[in-house]
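Just below is one structure, and these are the notes that go with it.
Let's look at subunit A:
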Amino acid sequence: MKVNKLELTVGGFVLLGLAALLVLSLKIADSQFSGDGPSYTLYARFDNIGGLKPRSPVKVGGVVVGRVEKIELDSDDFAPVVTLKMFERYGYFPETSSASILTAGLLGEQYIGLNPGFIMEDIESLEAGATIEDTKSALVLEELIGKVLFSLTEK
Partner candidate 1 sequence: MADYLGEKVLAFSVFSAEKGSFALSDLTRKNKLWLWFCPRNGVTLIEVQQLSFHRGEKAIFSDLNLSIPKGKITAIMGPSGIGKTTLLKLIGGQLQPSAGQILFDGQDVHQLSRANLYKLRKRLGMLFQSGALFSDLNVFENVAFPLREHCQLPESVLRNLVLMKLHAVGLRGAAELMPNDLSGGMARRVALARAIALEPEVVLYDEPFVGQDPISMGVLVKLIATLGKSLNLTSVIVSHDVDEVMSIADHVFLIDQHRVLASGTVQQIRDSEDPRVQQFLQGLADGPVAFHYPAEDYLSALGGEQ
Partner candidate 2 sequence: MIQAISQLGASCLANIAALGRASMMLAQALWFIPTRKLLRDIVRQLYVVGVLSLPIILVSGLFIGMVIAFQGYSILVDFGAETSLGPMVALSLLRELGPVVTALLFAGRAGSALTAEIGLMKTTEQLSSMEMMAVDPLRRVIAPRFWAGVIAMPLLASMFNLVGIWGGFLVGVEWLGVDDGSFWSIMGASIEFGQDIGNGLIKSVVFALAVTWVALFNGYDARPSARGISQATTRSVVYASLLVLGLDFILTALMFGS
């Protein structure tokens, strides 16, 4: 069968376009398909989550170990509950770990900093579905300024 030059060019064009799309999806927007591997779910309650958003990272010492999956409000005590998707490849963290909402740089995005507790014999690890008890809320600038002003007027 004779290969039609025009059809060949057009075929190449379509392939090139699809390849571009594939590269965009896989390489540029990584994670989605390349995947984070298997994961488990943890919950954390905060008083205030500040500017935390779904897909914000969860970091241990700067290493991304999970992502915020969703943020809900507990209807009983009106506290925000954050669902975390933790990557299994980093293993499970001890029960005494604490989570705090931190900001990358002065104006950067907010993330959850996980501070692993000591690993000891009688301390269990956070299994899938467990809730992190020890949390520190986000720093809200207005509250901070309010506190400073208050302490100044005290003197």
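Inclusion criterion for the candidates: all candidates are chains of the complex that A comes from, given by their letters.
Keep this in mind: contacts are C-beta pairs under 8 Å (C-beta built on N, C-alpha and C of every residue); 3 or more make two chains touch, one makes a residue touch a chain; residues count from 1.
Everything numeric in this text was worked out from a predicted model, so none of it was measured.
All of 1 or 2 belong to the same complex as subunit A; which of them touches it?
Spelled out: of the options 1 or 2, subunit A touches 2.
Under the definition above, what is the set of subunit A residues touching candidate 2 in their complex?
6-7, 9-10, 13-14, 16-18, 20-21, 23-25, 27-33, 55, 57, 64, 105-108
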